[in-house]
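Complex shown without one protein chain; remaining protein chains in place.
Chain naming follows the written order as A, B and C, and within any one chain the residues start at number 1.
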Amino acid sequence: MIRVEHVRKRFGRKQVLRDISMEARRGEITCLVGTNGSGKSTLLRAIMGLTPLSGGRVEVDGAAFHHGMYEKVAFIPDTLTMPPGMTVRACMTFMQDFYRSWEAARGEELLAFFKLDPASRVGSLSKGTAAKLNLVLGLGLNADYVLMDEPFSGIDLFSREHIASVFASELIEDRGVLFTTHEIQDVEHLIDKVVMLDQGVIAKEFYCEDIRQREGKSVLDVMREVYQA
Amino acid sequence: MQAGIFPPIAAFNNRDPVYLQVVRHFKELIATGRLEAGQTIPSRRELAALLQINPNTAQKAYKEMEEQRLIITEGNSPSRVTHDAQLLGAIRAELVREAVEAFVATIRPIQLPTDELVEIVRAAYEAPKEGE
Amino acid sequence: MNRYLKLVHMELGRAWKPLAALMGLTLVMQLAIVVYLTRNRVAFVKRNYLEEQQMSVATFVQKIGRISFNDVMMDNMLFTAPIVLGIVVLLLYTLFLWYRDWLGKNMFIYRLLMLPSARSDLYFAKLTTVLLLVFSLVAFQMAILPLLSAAFAASVPYELRESVTAVELASEIELLTLVLPFNWKDFLLYYGFGMAGVAVLYACVLLERSYKIVRGIAGMLVYLAIIGLLLFLPAIIGLLLFLPAIIDVYWMALYPWELITLQSGLVAVVGALSVWLSLYLMKHKITV
Partner (left out) sequence: MKRYIGSVLLIIFIAFSVSAYYLQANRVPWPDFYFEKVEGDESAAEGWELDAEYSKPGRSDDRVMIGLSGTEYVAKRSALYTTLDESQYQRYLDPDARKLLESESGFMRGKQNASNVYADDNALAYTQLNKIFDKKEMKYRYELVVEVLDRNTNRTRDYRHELSDASAYFWITVLEVQLLDGRISIAVNGTTSDVIQENIPELWTISIDLESGKAMQSSVVKLLPASQDRVQISAQKISDHGVRGPNPFVLLQVTESKYEENLQNSSISIQPFHKANLLRYDMRTGTAEPLPEKLSTIWKNQPDATYAFDGRSVYQLQQNGDKLIVTSCDVETAAMKPGYTLSNQMHGGDQVSLISAYGNNLAFLAGSETKLELQLVIADLPSGKVLYRGKLKTKGDEDLAEMFSSRKFRADKLVYTLK
């Protein structure tokens, strides 16, 4: 389980994350939602150690976050983060070079699954294709946790469905997924738990099926209540 | 064959628990005979992929169905629909009752006389479906 | 360890095109300069001495002396242009080596910071890459000296030519004696100081990358002030000695050999400090 305890993050004087405590369990798909600028991406980056915390702690399976954990916690940022000059094949080799938990076979499977051309250059990929490659590089790792920043944003409908199908596939099974999105309504039924961010704090944290069962509300309804109130 | 009877995600609404909707869907399949007694059903993982739902939800749906003894899973062989005719009959009755209750709830405000209502329902029911 | 080597290999892979271009350019420019200036010199000698003053080759050689690389290059700064160009381009590339990972929409820095090895691997890989680039340009300059010497020889008729070895050729050009010092001890000294310089430069880059522009620049200025203080410590001590004895600091007076040792030591300390600061920033403060 990824545990976030009283994490604070300040950019200059702006307090982006005031006091965040939450958990993302393994085997569950947790969705981080919030209005623009509520610090969703910042929280993901803070968890991944890509930006220093102003306070608080991040623990993965009980141990404080350290660089060794990049083998078991994969992060798929909102843009593809490989140099434009690299080919898809070179990216795969790069991942194999540096990550012991990289599974070449699964990588090839994913390339096929997403129908990506290994010879194409990163710089020349369309936004959708780049997002798919990004997914491949993240999911190719035999990681226990996968964090994704806006995996669906700005992508054509078909690619989005294609990507969404990954959530339902065995690729995700018994892994902890924590992702952020704006298009919650399309993927609601894929999510186990929702964490709602508002002005740097956790507004609400709940399991979707419980809300549906107890209050018969969809996640979108709850969001309307919290954010429009 | 299998894929046909499991429609993709569009069929689900977001307000009712998804796993219950899956269970209902199975009941409909059983009630309508598209799933015969004893027939094997897809594994949890296959179902999640087919229905494009979260594997945990598929897992929960299977657990619910096993509790309701709709399906039986021995060891790790694929799950099967129950043979228990009496249970199957009960499922059909449950579905009919739910449908009727829903229909009655929606029609009541119009306050039609009962026999007139019954007449309309018989006509609609016996009219050949356009598609057939 | 091998992740560090793989990173170096990757960075070199991304740098070999500009390096090759720089080498090609340097070679072409230097060859052109040598041939051009030598031809001018030969033409001048022929016109001025052999024709106008009707001097025979023998008397010219005896009186004025054969045409040497030194005569040709004597008071001409042209040859230093390609070297300065090389140094400037390398300096810019040193900065680019870092900033390129933040630039553009594909911020490769995300991937680099998420490598499962310690971030010092990344820092030292980039540091090593710069040093390898510098040394490959220096090695290239050394390698083409015989070529230049041959080009010079080809441009001067045999009887007028004063042959000179490649190494001597290097000692004729002011800037080259700095870049390619005659004595290998100096080579280690200069490039040791150079490395410390690059380490300081990297510390500044990382300060900026960790605290972003405003506070980054402020951090940089504070850091450079500390570095400056450290580096100029001996000079400050020296100054104290000359002030009318405010405090009796005679015991602080340094002998030159002590001064040199102290100064080199301080440069090493500054280098080490910069590396330590960079590693700290990489581990704790750097942000995407």
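Here, a contact is a pair of C-beta atoms (placed from the backbone, for glycine too) under 8 Å apart; a residue touches a chain by one contact, two chains touch by 3 or more.
Every value quoted in this text rests on a predicted model; they were computed, and no experiment measured them.
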item	value
Partner chains on view for the chain not depicted	C
Option from C:S56, C:N76 or C:T165 whose C-beta touches the chain left out	C:T165
Options C:A139, C:A225 or C:A272, residue touching the unrepresented chain	C:A139
From C:F69, C:Y93 or C:Y202, residue that would touch the chain that is not displayed	C:F69
Footprint left on chain C by the chain that the document does not show	5, 8-9, 12-13, 16, 65-66, 68-70, 132, 135-136, 138-140, 142-143, 145, 162-168, 171-172, 180-187, 189, 241, 244, 249-253, 255-257, 260
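Assume only the chains that are shown with their structure count from here on.
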item	value
Category of the chain touch graph - line, ring, star, complete, other	line
Core chain by centroid distance, with centroids computed from Cα atoms only	A
Whole-Å gap separating chain B and chain C, where each centre is the average of the chain's CA atoms	78
Rounded Å distance, chain A centre to chain C centre (Cα mean)	45
Interchain centroid distance [CA atoms averaged], chain A/chain B, Å	34
Junction residues of chain C, two or more chains touched	none
Complex interface listing, chain B residues touching chain A	9, 12-20, 45, 48-49, 51-57, 60
Contacting residues of chain C [partner chain A, same complex]	3, 6, 10, 14, 100, 104-111, 113-119, 210, 214-215, 284-288
Sites on chain A touched by chain B in the complex	27-29, 161, 164-165, 167-170, 172-173, 185, 188-192, 208-209, 212-213, 216-221
